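Every protein chain of the complex appears in place save one, which is left out.
Showing chain A:
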Amino acid sequence: MGKNRVKKAGNTNWVMTLLKGRTLLILAVLVIFFSFASPNFFAVNTGLTIAKHVALYGIMGIGMTYVIITGGIDLSVGAVAGLSGMVAGGLINEGLTIAPLGVTVYFGLPWIILISAAVGVLIGWLNGFIITRFNVAPFITTLGTMNIARGLANLRSNGATFSNIVGKEALGNTGFNYLGKSIFGIPAGVIILVLIAIVAACLLKYTPFGWHILAIGGNAKAAKLSGIKVEKNTTLVYMFSGFCSAIVGMISAAQLVAAHPATGEGWEMNAISAAVLGGTSMSGGIGSVGGTIIGAFIIGVINDGMTMCGVSEFWQKVIKGIVVIAAVIVDQFQRNLQAKMALQARNEGK
């Protein structure tokens, strides 16, 4: 009898390990599948192309993960990326015209990046402010700011594209396109992704700030009673998400050497999918940066792999949707199993 039980527990542990590592497993299966389905898939170049795309979903997904951990959602990320790209492109090609003085100011590259990032942070702050101050649901708040940001992006150029945003030597604003190039063979976006991921993961795991946002998502009322500044921390999280989106907007513009106001449409769904595939719980309190990056890779591999196999874009959407829902179902299954095992351990402990 006793022996049987040990064996059974061993079995569940094995299943558990499999379930916990499922995102990596799915990724591996996808890579193997596409390697067979498309002869050109398993190659360094393909890998770098995918990584270049993944950097965009990944960076956005990290900001999204933070937001979802607090129990919120940020729908404005795609539009913010579009807006910050337009701000950067506009500053490079047209500078900033101050009408009353009749002058046009051209900024240096560091300032251009700083201002564009600040636009994202500002919208993030606005999200946080509205959500915490007026108690508006995050879904509605960011749905609103999504439209605002998208509208502003179009207004900047009246819907037109800023093309060839490389700057001019004479104006001293060249170099923006390096954000879209590779350094020692590695795309700049990937390097930025790694940097942001390390900082975000450390913040979450090793600092009181990380604990606090986990606490807010786990039990906001208890967080408040524990003396945690819920409003301030929540706002900071949305600002971080805005920052990540702005960076994505700039990288994307640099990769294309053009800023288009429709850039980032629908990307919020990729960011949310990456977070959810990576095990972030939509009800808040649970999530990790590493998981989200794996999630972003899954989405990237599905996108590019299917494109290489000649699957139409429409079918790609259907399949991505199925994968995300399946991931959540498995996630739920794992949580139930885990709870069951905890209960079992508790009973045996007695």
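The definition used in the following text is that a residue touches a chain if its C-beta (ideal position, glycine included) is under 8 Å from a C-beta of that chain, and two chains touch if they have at least 3 such contacts; residues count from 1.
Going forward, contacts and distances are computed from a predicted model.
S.K.: Leaving aside the chains you can see, what is the UniProt protein name of the one that's missing? Options: "Methylated-DNA--[protein]-cysteine S-methyltransferase", "Xanthine dehydrogenase family protein subunit M", "Electron transfer flavoprotein subunit alpha/FixB family protein" or "Sugar ABC transporter ATP-binding protein".
M.R.: "Sugar ABC transporter ATP-binding protein"
S.K.: Can you say which of A:Val15, A:Ala43 or A:Ala342 touches the chain missing from this structure?
M.R.: A:Ala342
S.K.: Any idea which of A:Pro100, A:Gly227 or A:Gly266 touches the chain not displayed?
M.R.: Touches the omitted chain: A:Gly227.
S.K.: Of A:Leu109, A:Leu214, A:Ile293 or A:Met306, which one is in contact with the hidden chain?
M.R.: Counting the whole complex, the residue in contact with the absent chain is A:Leu214.
S.K.: What does the interface between chain A and the hidden chain look like in terms of residue numbers?
M.R.: So the residues of chain A touching the missing chain come out as 5, 206-208, 210-212, 214-215, 217-219, 221-223, 225-228, 281, 284-286, 339-340, 342-348.
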